[in-house]
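All protein chains but one are shown in place.
Order as written gives the chain letters A, B, C, D and E; numbering starts at 1 within each chain.
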Amino acid sequence: MTNHGNMYGPDFTFLGIERCDLDIPSSYADADVVIVGAPIDSGTSHRSGAKFGPQAIRGGDYLPHDAERPHLALRIDALKEMKVVDAGDLLMPGSDLVASLEVLAQATEKISRAGAIPIILGGDHSIASADVAGIARHRGMGKISMIHFDAHADTGEDQWGALVGHGTPMRRLIDTGTVRGDRFLQLGLRGYWPDAKTLDWMRDQRMRSYEMTEIHHRGLNTVLDESFAILTNECDGVFLSVDIDVVDPGMAPGTGTPEPGGMTSRELLESVRRICLELPIVGIDVVEVAPAFDSADITAILANRVVLEALSAIAKRRSGTKYSPTQNLLDR
Amino acid sequence: MTNHGNMYGPDFTFLGIERCDLDIPSSYADADVVIVGAPIDSGTSHRSGAKFGPQAIRGGDYLPHDAERPHLALRIDALKEMKVVDAGDLLMPGSDLVASLEVLAQATEKISRAGAIPIILGGDHSIASADVAGIARHRGMGKISMIHFDAHADTGEDQWGALVGHGTPMRRLIDTGTVRGDRFLQLGLRGYWPDAKTLDWMRDQRMRSYEMTEIHHRGLNTVLDESFAILTNECDGVFLSVDIDVVDPGMAPGTGTPEPGGMTSRELLESVRRICLELPIVGIDVVEVAPAFDSADITAILANRVVLEALSAIAKRRSGTKYSPTQNLLDR
Amino acid sequence: MTNHGNMYGPDFTFLGIERCDLDIPSSYADADVVIVGAPIDSGTSHRSGAKFGPQAIRGGDYLPHDAERPHLALRIDALKEMKVVDAGDLLMPGSDLVASLEVLAQATEKISRAGAIPIILGGDHSIASADVAGIARHRGMGKISMIHFDAHADTGEDQWGALVGHGTPMRRLIDTGTVRGDRFLQLGLRGYWPDAKTLDWMRDQRMRSYEMTEIHHRGLNTVLDESFAILTNECDGVFLSVDIDVVDPGMAPGTGTPEPGGMTSRELLESVRRICLELPIVGIDVVEVAPAFDSADITAILANRVVLEALSAIAKRRSGTKYSPTQNLLDR
Amino acid sequence: MTNHGNMYGPDFTFLGIERCDLDIPSSYADADVVIVGAPIDSGTSHRSGAKFGPQAIRGGDYLPHDAERPHLALRIDALKEMKVVDAGDLLMPGSDLVASLEVLAQATEKISRAGAIPIILGGDHSIASADVAGIARHRGMGKISMIHFDAHADTGEDQWGALVGHGTPMRRLIDTGTVRGDRFLQLGLRGYWPDAKTLDWMRDQRMRSYEMTEIHHRGLNTVLDESFAILTNECDGVFLSVDIDVVDPGMAPGTGTPEPGGMTSRELLESVRRICLELPIVGIDVVEVAPAFDSADITAILANRVVLEALSAIAKRRSGTKYSPTQNLLDR
Amino acid sequence: MTNHGNMYGPDFTFLGIERCDLDIPSSYADADVVIVGAPIDSGTSHRSGAKFGPQAIRGGDYLPHDAERPHLALRIDALKEMKVVDAGDLLMPGSDLVASLEVLAQATEKISRAGAIPIILGGDHSIASADVAGIARHRGMGKISMIHFDAHADTGEDQWGALVGHGTPMRRLIDTGTVRGDRFLQLGLRGYWPDAKTLDWMRDQRMRSYEMTEIHHRGLNTVLDESFAILTNECDGVFLSVDIDVVDPGMAPGTGTPEPGGMTSRELLESVRRICLELPIVGIDVVEVAPAFDSADITAILANRVVLEALSAIAKRRSGTKYSPTQNLLDR
Partner (left out) sequence: MTNHGNMYGPDFTFLGIERCDLDIPSSYADADVVIVGAPIDSGTSHRSGAKFGPQAIRGGDYLPHDAERPHLALRIDALKEMKVVDAGDLLMPGSDLVASLEVLAQATEKISRAGAIPIILGGDHSIASADVAGIARHRGMGKISMIHFDAHADTGEDQWGALVGHGTPMRRLIDTGTVRGDRFLQLGLRGYWPDAKTLDWMRDQRMRSYEMTEIHHRGLNTVLDESFAILTNECDGVFLSVDIDVVDPGMAPGTGTPEPGGMTSRELLESVRRICLELPIVGIDVVEVAPAFDSADITAILANRVVLEALSAIAKRRSGTKYSPTQNLLDR
């Protein structure tokens, strides 16, 4: 099912971790996390390039690619404490997006059923409609809540007439009952999309969408506290979807539809840490990294850190040890 | 008077809005806002390139250029609620800056007399001495107050011996009585210019210049509150001048004289929103976008959003509807 | 059928020429040439980005976009001597390449039936399987010969299992009988693709493929002379397909699958001139310009010049006037 | 001892200040500050390029290079109030790092003994082990405390088996007794390095390392207040070492080992100002600026401003005049 | 008259040679060559940026800036064999091009009268109308012939109504009688400018313009041979004007109006060598280097080499020694 290594360019794993093969169950039977690439960008409405996201995220790190990453603040090494394996890229040609998305849904279902958390490296955001759906095939429709970081709501009714595309995945997930609208949280929205009709639909689904203005005025931690209460109500797992364009394009230029006025990198990393420390994560995707528009790889490296931050916080949560952000680092 | 479309490169309007012709009064008779390009950079003291600013700002957007832009936070579409037309670029050769600036002054006077708000896309900041002057010819000397975002005071006595240049326009406006010194607000100054003699002149004019340090320590909203009281005292209109270099070069690299330590994009956008919601705007310029130094168009896109933020807030103010930044977006 | 202007970004025509609408026959009834954009890149096997090719080619010129272009060497202005109109971009979403290609085939058929030469701005090379097919629906199967500039043969049997893709269009054209294998010329091939099996298939089709080595050793003009004899034998029209990667990546970096050791820009332009002066052209495509990988727009500008060179030579051929490349320019 | 001007590229001084020659004592006998370049990058563990840091920092400014820089917020011109001279670059070939570092140690010792503050422009951070050592040869072992801004602790035991390298200088300084571990402050750490064993060593040395998380949650000013108390205890001088990667790579991409989630430029500049206003500085280095990875020179300009901020605050401190950041700029 | 060093950025001379001051005749009394910068770009019709050309050309070299440059092929060091000094940049603000050009004309007249060859580093090509005029004030009207490398004829009647601009200098030189039309040679023209009317004017002046097509078909050496005969007829000096855009933009992207299909770098360097070896040069300008559009400084370095090639060939010519390009280098 998976490609041998990266679909594009040289073959290597996320920071040098062990490879698994989704067609060989034993290769990931006891994995805690399975990373998989979804290298497709034919769902984009503007700049393409996100199909090179998986390789950029896997390799975006200046440290030795030795499968070790001790998290400085959390004082834990997720790659050693957990079994994290890399299934390589799925073979997802851009010419038929519907078919390629089904390949992805089957992959995340497999991983989920094996008891592991899938972390999907996009690719454009159209993949969310499939990667979450795959997990829901295992965990049940409406049983997964969603926390979604993005500049855009991605709730379009269609995109140039097609149901698939990076502007519509969240609509698909709600329309199909995969995720309940009232368990769907969004943070970081801004800009000039979508139109009123779509916003009304979102309201009718009882979605909760925190536009940057609200975050700016109420504070990120307040908003996260409020979110967490919603997410765990009647749901037994949370999916975290991070569109890298939630960060201000000034700090993360390597993306396809950059909208000024976003979060700082620091704010995103702190949010991801809290979410994965405090919530029962069942899947993660990190999407819309388009290396061709990046500057000195800073966006790719940020996306790499989003994945590591999530992994580290999951490992910390599982370890049962304590963490205080205001404690002297060397005494943690 | 105006060029056919962009002076440089392909011919298109701001996000696809309707074209007007300043020589045909009927084409903008009932316009609320007229956008016009001032593509000149021979007033720069360092890197040139801002003459390509107008086309970069007009086109800096990943959404369809369909003359629709529903503002997510304000829940209003300025391009539909107001009549906003684009007069294209003025023909402003760089070889004779004085002559070119007079062309601009005549254009903004025309627009202002037609009852519309001119929004001028620069170009280097030397254009401010002309675009404000043109409006003052209509509205009266000393009747317009000024709120000016910039890393630099732009109050130089001269520039290499010439009165015109991007380092002197604010001095010209005050020296000529176009704007009263004590109704001249500046935000975001920092760095190593001008010298003490010029600062003393500024003090003598009773200008109010908020250096970044003061904003950092007192808070942006405090400073804006204080400003607003001054601006509306005895003046019946406010001109907003945004030099994109007020934003930190880390977030807005595409400019000619980048000075580290500036505002974030978010802070600029929030400021512009408040200003245009709360003050009677009579003109706006957005200047110093130099695409050759940009990275993935992020500075151009930011400048585009500054224009849209202003337009949206003006439309919101005119609509008379309410807005609370802390209210749930979907309930606004 | 066509989009309003560019599918991506601002709306403008090729160098400011008149717009036509393919749904309104009168708008191009008497056109000599109709330019149309095919902004799709989901057929790429590596770097995407060619969907921004049409806008880059249309706008890649430093001269005023005034619909005038007097060719210095040929002493003719094709944009004035002929009626050349721009139909804008076709709406070709990347998510379903097969469906989008059919849109293109219908468009070139329409243009061809209207008596005009279609010039298609790609987009990746998968579009050739459709744009030539559309013309053949009008002119007859096997009646068009092909001259194809490329680093790659593009004769793959399939691409990741799909028949469409930028590695397979030439196979499709021959397999379907659209173009006869023995009337299919290729120039500029090099590198490490395809494998022996595919080369044997090409030989069996009696294709004539000039690898760069042969051109280097025998001379470009010799090779062109030999080609021309083949192309006009039993065919009444020639389609010219230019993949910009035929030029050395050192001179044309803005493309997706760059193969070192190619032609110079000069050689490509001289070839296009000769072809359009000496052969009965019935259609042209210029493909694989990927602006995200370009440097100072040099590849886009080169592609713009390929289009202009072709247009100028067609106009010269139609004018019946003489041209000698060795004559004093000012006496031509 | 010093090279003639820049070791790489054209010969010019920091913003046009006067040149001195370290072999001619009279040329810097009465200097307050001597700037010297340490153009070496063979201590890097990843991207090289920092050997071009000195020329980039010296020249990174859009104002006339006229040896004048009136600081807007502090209302003082350090280049006029103090004697600041530039010794050019030291000749530090990369092929033998140990030998080159000794050249640097001798230089800072000379400068320190002459009563001036050395400001060293790196180069990679391996230089800190030498530049501080040189000053300690004059001022005494353990008598200088250290305040170190960095994403990384730089306390590695070795680097690929070598004691020198940009990952080890802080360990060397403590191991040799040059700086006491309990007088060694670090701000801005984050990411995935070093491992637990090294962190334990740091704790045992009683270092105080503020990870970004702690700064984020406790506030930068709180942390600085706490730091200042430690630094001046039993030490008579403070060395300030600024690795530019302490700033978020989104704002300072031009560096070799970028770690997301850092300070803003504004926060670094405010910190440097407070430090140099409130503490007895005896030396400064600014390191890890790698121009090849920069965007529009923003990182180089930021590093230039770090040097100027430090110089200005030192001059302000020496002037004995008052400064209030919340006072009206024009009244300061 | 001249600025202190570079008008923009740090102050340094061409490869470290000695400085002169045009206001102090003794400083260049015995100079063979005086280099001077003309940093202006307000004459450009498209991309600006050439005002940074002088500093880019002066510093564009990876070797030590030690005022030594032994030419490998010619086996001579022009910087040691001749007295070559650098007058720095002239103060040429862009806001008044006419006034700035007069400053340049006075400078080249001074240099010429002092018996030295002026080499002017542009700046845009509008400077040619002044730098040649200044020399003609000394040597006489119509006594200097011109050899001009460019993609463009630069013989426009006006530019947006102004007589000055980078599209008109050659017309000005002929109109004013500074250079005779029949002693005006052009090489490398191509593209789509100017129109027929201007070409007719050029023919009427009896100019000789070698379009790239003619050079391609007749050979560069043939064309040069033919040129040399014309240039020395009734003229006692030759001015060499090199617009860097004569080279293909694929090899020299750092310029403002790039026209594909040009010379290779090798061809330009060989041409300059022959010209300066075989003709009595009285002045040179190298123009239109716009660093903001360059890639890894390759265009700036090429322009630097054009200057060095000219200097070396002039020195070789003056030395009276022989040179054969086909002789073993080590035996030359």
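Here is the rule we go by: contacts are C-beta pairs under 8 Å (C-beta built on N, C-alpha and C of every residue); 3 or more make two chains touch, one makes a residue touch a chain.
Not measured: the values here are computed from a predicted model.
A.B. asks: Of the chains you can see, which ones touch the chain that is left out?
C.D. replies: Counted over the whole complex, the chain not pictured touches A, C, D, E.
A.B. asks: Can you tell me which of C:126, C:209, C:227 or C:241 touches the chain that was removed from the display?
C.D. replies: Touching the chain that is not displayed is residue C:209.
A.B. asks: Would you indicate which residue among D:28, D:52 or D:210 is in contact with the undisplayed chain?
C.D. replies: Once the missing chain is taken into account, the touching residue is D:52.
A.B. asks: Which candidate, E:25, E:219 or E:325, sits in contact with the chain we can't see?
C.D. replies: Among E:25, E:219 or E:325, only E:325 touches the chain that is not shown.
A.B. asks: List every residue of chain D that touches the chain not included in the displayed model.
C.D. replies: Counting only chain D, the missing chain is touched by 8, 41-44, 46-49, 51-52, 91, 93-98, 126, 159-162, 164-165, 292-293.
A.B. asks: Could you list which residues of chain E touch the chain missing from the display?
C.D. replies: Residues of chain E in contact with the hidden chain: 62-63, 68-73, 75, 77, 247-248, 250-252, 264-266, 269-270, 295-298, 301-302, 305, 308, 325-331.
A.B. asks: Counting contacts across the full complex, list the positions on chain C that touch the omitted chain.
C.D. replies: 45-47, 189-196, 199, 202-203, 207-214, 216-218, 248-251, 253-254, 256-262, 264, 293-295
Throughout what follows, only the chains that are shown with their structure count from here on.
A.B. asks: Going by residue numbers, if over half of the contact pairs line up, that's a repeat, so tell me which of B-D, D-E or B-C repeats A-B.
C.D. replies: Selected from B-D, D-E or B-C as the counterpart of A-B: B-D.
A.B. asks: Is the contact between chain D and chain E built from the same residue numbers on each copy (over half shared) or from different ones (under half shared)?
C.D. replies: same
A.B. asks: From the C-alpha centre of chain A to that of chain C, how far is it in Å?
C.D. replies: It comes to 40 Å between the two C-alpha centres.
A.B. asks: Just give me the whole-number Å value for how far the CA centre of chain A lies from that of chain D.
C.D. replies: Chain centroid spacing, chain A to chain D, equals 38 Å.
A.B. asks: Which chain E residues sit where two or more other chains touch them?
C.D. replies: Residues 46-47, 293 of chain E touch two or more partner chains.
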